[in-house]
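I have placed the structure first, in the form of structure tokens, so that the comments after it can refer back to it.
Missing here: one protein chain of the complex. Every other protein chain is in place.
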Amino acid sequence: MGRVTFAQAVFLAIKGELPGDEEARMLDAILVSSVDHGVTPPSCLAARTVASTGSPLNAALAGGILAISKHHGGAIEDSMRVIQEAVRRNKEIHNTQEEMASIIVREHRERHKRLPGFGHRIHTRDPRTIKMFQIASDLGIAGEYVGMSKAIEGAIEKSSGKSLPINVDGAIAALLCEMEFPPELANAFFIMARIPGLVAHVYEEQTRMKPMRHIDPKDHEYRGIPERKL
Amino acid sequence: MGRVTFAQAVFLAIKGELPGDEEARMLDAILVSSVDHGVTPPSCLAARTVASTGSPLNAALAGGILAISKHHGGAIEDSMRVIQEAVRRNKEIHNTQEEMASIIVREHRERHKRLPGFGHRIHTRDPRTIKMFQIASDLGIAGEYVGMSKAIEGAIEKSSGKSLPINVDGAIAALLCEMEFPPELANAFFIMARIPGLVAHVYEEQTRMKPMRHIDPKDHEYRGIPERKL
Amino acid sequence: MGRVTFAQAVFLAIKGELPGDEEARMLDAILVSSVDHGVTPPSCLAARTVASTGSPLNAALAGGILAISKHHGGAIEDSMRVIQEAVRRNKEIHNTQEEMASIIVREHRERHKRLPGFGHRIHTRDPRTIKMFQIASDLGIAGEYVGMSKAIEGAIEKSSGKSLPINVDGAIAALLCEMEFPPELANAFFIMARIPGLVAHVYEEQTRMKPMRHIDPKDHEYRGIPERKL
Partner (left out) sequence: MGRVTFAQAVFLAIKGELPGDEEARMLDAILVSSVDHGVTPPSCLAARTVASTGSPLNAALAGGILAISKHHGGAIEDSMRVIQEAVRRNKEIHNTQEEMASIIVREHRERHKRLPGFGHRIHTRDPRTIKMFQIASDLGIAGEYVGMSKAIEGAIEKSSGKSLPINVDGAIAALLCEMEFPPELANAFFIMARIPGLVAHVYEEQTRMKPMRHIDPKDHEYRGIPERKL
């Protein structure tokens, strides 16, 4: 207390060692990146739905966390495994990252499997990835995993002509690899990051909304503080 | 196994004694009454939302159960407390059920409180209540609690001119009182009854629906077996 | 209500059709077999632990259900898959059940995998299996899946000299196969069966135990109604 930030304590609890200053700031950025994503994610809908029946805050948060699974947040773990395997195999065969990335992309295409952590509904470059990789670069954390991740992004574009940018899941995956967290814990970081957002949603549901209302994620308005420079 | 039905085993687990044949059949009717209520209840939406993220069946059911709370299913417990108190007070003051019911209705009106277990969005008489009370009457289970419940229904109509019929929650409440279950366990019966319905919803979500779809309870179609005489 | 038992309604909700009388009685036996197993199973400990902190009944039940997973109840699903595969393969190669069972046992041994649904810490014959298979036989439900299950039990003994009897999970697995339920729903039957037992445990925790007590599953006494003939 008073000596470390919460993010440093998170690192200590999970790794057993305090992070260096660079890792601490990187972890802060990763956690901040995923605090909230509006009303539409299933974790938010599940939490609000539970809250709307009069269940207490902890039950609503538990409901939300149960919806953070394979298809919601799960791409981080899957992406970590792909990047880790690519880096590991590349150490054996001494290819360039570009050659290894091409192999990975071709293998996924042949198995008709999507590469987790790449592609975005709207963006051709994900602004969160750009920002996080910039921070990682400034902090000296971006290494072979970030490099491999970018090489795969390039290989996808080369092979398909389409731009499937590294998305926020893919960026977090590469950075958790750089900090040597195990893929099995990828979901933990997404859950820890998202809880404060879920708290805010549940509290709004409990204090401003009618119990048992029909929750329509497409029909909502923002009643918070107007947009301003923070 | 082989000697008792599941409903009898439920009774035994909770009460510590096997039910008589009449109670067993009454409990079967109560549990059957609440197995499913379509896509709209929050328990169903929470369970389907959790399932849509790839979470396993038990997690989806847990999510659904977390939404069976004060405003969803909770009226059974509240109604049991009202009916029990009315019957208890009536034993002290030796009124008729009608007089006691009038007092209860007046007290709630003065405190601007709704009487839990009465009223229905559509029906002026709830067909499930009629059926369950008929069964209770045939089995010799309907007694002073069912009587008090009907007396309150009458007193509401007399006092307000409006028909707020005993709804399915109120009917179950009166019958659980007759069988001497504690109000604290009212929710258990609703949860036990609703689980099979939730299982069917979750299984449909897992096997027929796309992951992470937008679940709109107002936009759905029934794909099951067409209506027929069972 | 009034026309079908709860077990019949369970069958209807999941299958879309009412069961025949034999299937209804078989399902009753399956559900009754798993209502409770004392204080030691993790589902009970999780539910009691949650309840001991003052969380409501539905939260405690959700906690319990979250512990009904791969290693607790999960053997039913695994066993269904083994038995189904054995029956399916046997239809292709027209072996006797004994020959097919030997192949299955040998394959598992070679892969150093345990056969799910076989073996018991105490019993060399599981009394619940004997009873359920007797009921299945009387009702005309025991068919090729029960047969294959028994053939595997025999093949294990022949191959290893050890008796690994069909346990309650294996028996339920064979019977759910006979009634053509999908393995994906095996866990649903265990959860539905166990909920009433969990309700009784949670209610005891809430009404007789001190909050936040140290729950030691090895240190408990039974305070219910003394043993008697039911």
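Should a chain be cited, it is by its letter among A, B and C, assigned in written order, with residues numbered from 1 in that chain.
Rule of thumb we're sticking to: a contact is a pair of C-beta atoms (placed from the backbone, for glycine too) under 8 Å apart; a residue touches a chain by one contact, two chains touch by 3 or more.
Please read these numbers as outputs of a predicted model, since none were measured by experiment.
Screening C:A7, C:A46, C:M100 or C:I156 against the full complex identifies C:A46 as the residue touching the chain left out.
If you put the hidden chain back, the residue from A:R48, A:H108, A:R128 or A:K150 that touches it is A:R128. Across the interface with the omitted chain, chain A contributes residues 1-2, 4-7, 9-10, 12-14, 16-18, 25, 27-29, 31-33, 35-36, 56-59, 61-63, 65-66, 68-69, 128, 131-132, 134-135, 184-185, 187-188, 191-193, 195-197, 199-200, 203, 206-207, 224-225, 230.
Counting the whole complex, the residues of chain C in touch with the unshown chain are 40, 42-43, 45-46, 49-50, 52-55, 59-60, 62-63, 66-72, 74, 211-212, 214-218.
Touching the omitted chain from chain B are residues 55-56, 58-59, 62.
Following the convention adopted for this analysis, only the chains that are shown with their structure count from here on.
If you tally contacting C-beta pairs for each pair of chains, B-C comes out on top.
Between chain B and chain C the CA-based rotation angle works out to 180°, given as a multiple of 5.
Between chain A and chain B the centroid-to-centroid distance comes to 42 Å (mean Cα coordinates, whole Å). For the pair chain B and chain C, the distance between mean C-alpha positions equals 28 Å.
Contacts with at least two other chains are made by residues 55, 59, 62 of chain A.
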